[in-house]
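Sending over a structure as structure tokens; questions will come in a sec.
Here's a slice of the assembly, chains where they normally sit.
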């Protein structure tokens, strides 16, 4: 099945009104009674939803159903069909969709069970909770739209200011305590670890600092003699730091180490 | 106040024009107290005087492209919405367009504050992405106001004054109230449908295209 390119879409508004949808290049002008989504389109279809509640709302609204009277059986079938299709095309299936399928199935099964006499008032309609959630979600969906519609600073309104050139004032610069900076970094690290797809390596800062120094000096001269990157007074540990910094810069592709002739001196330059 | 009456060319330095100068020099909204504190002790106008001067100032700009508005943290001059089309062309970074997920999260925090992630997840039915929370914190629209005393001590989020300022609101009360629970029927769901327009689906209605272009300018 081909995914239809944009060019097949109706060119004008009038045309669009007549055409209900385009499937495989052919315009469909009548609404099918059920909602069938070809697998190729499913991914895009689902990406436009914010989750199972959103999808369910769409399904219910699309069929012009009164939410207070959800025909659980048909909705469940349709919903479960999508879940199955998602699995078929090996879409990464969010757990929330599966939970919703389970909820629907449970409601359906409870509706099928005969109720013992006399308990009707005590036992709630199993749909009540779902309806409450859908209604609650819908309120916030509307609220989100309304919020976006408010005039927003820097999008719809812009603050007006005038220059102050002739006015001489020392504007104090914001001060930052070292502790604030460390706290900020600690929080970054915590988050990064939770997410965990990048490893923040534990190199000593001296290497990072040296890397900056080397790049700095290369920025001015362009090319530097390898041995000039080592300072005798720093002793052995200084040399190790410098060497690690050079290796790290090489690894990150930031510098090249070149030798113009065999046995001649090494030179370091910006890659 | 008489001390501050000085003349320049045809103009007169009085509290109204001083307030004008202050409001245009600040890069944030200024409250009446902020404005008062810029006057020398001996010549400090009363709050009432400041308010009267602001009112007169506001009237001066009635026919101009700027307006004096009051938001949560005070007063500011801003370019009227009618001019955003032209001003947008000046901007280096286009104003970001926020995702539905982010706006829904924000809406829940606005109307349910203080709210935990749990509240947001319960209402939206999906887990909250950390990126969304981070973006909202970065934007200065929400802040952590405490922690709920339940296992895990989840953070409680609330909106900030910056949020009100950025949405041109004076108080949370000036937001439209959360819609009543409605029997959900037939209204078209233009957001979803617009997104679905491009999807070749059997049985999916194409949204009626409105000739309005999106407002992300």
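All chains are identified by letter, namely A and B, in their written order; residue positions are counted from 1 within each chain.
In the analysis below, a contact is a pair of C-beta atoms (placed from the backbone, for glycine too) under 8 Å apart; a residue touches a chain by one contact, two chains touch by 3 or more.
Keep in mind that this is a model prediction, so the values were computed, not measured.
Engineer: Counting across the entire structure file, list how many copies of each shown chain there are.
Structural biologist: A x1, B x2
FYI, only the chains that are shown with their structure count from here on.
Engineer: Compute the distance, rounded to whole Å, between the mean C-alpha positions of chain A and chain B.
Structural biologist: The computed centroid separation for chain A versus chain B comes out at 24 Å.
Engineer: In their complex, what parts of chain A are in touch with chain B?
Structural biologist: 3-4, 6, 8-10, 13, 16-17, 19-24, 28, 31-32, 34-38, 40-41, 44-45, 48-54, 57-58, 60-62, 64, 66-68, 94, 96, 100, 133-148, 150-162, 164, 167, 191, 194-195
Engineer: Under the touch definition given earlier, write down the residues of chain B that touch chain A in their complex.
Structural biologist: Interface residues on the chain B side: 24-27, 66, 69, 76-81, 83-84, 87, 95, 98, 100-101, 103-104, 106-108, 110-111, 123-127, 130, 134, 165-169, 175-176, 178-179, 181-187, 189, 191-192, 195-206, 208-209, 211, 215-216.
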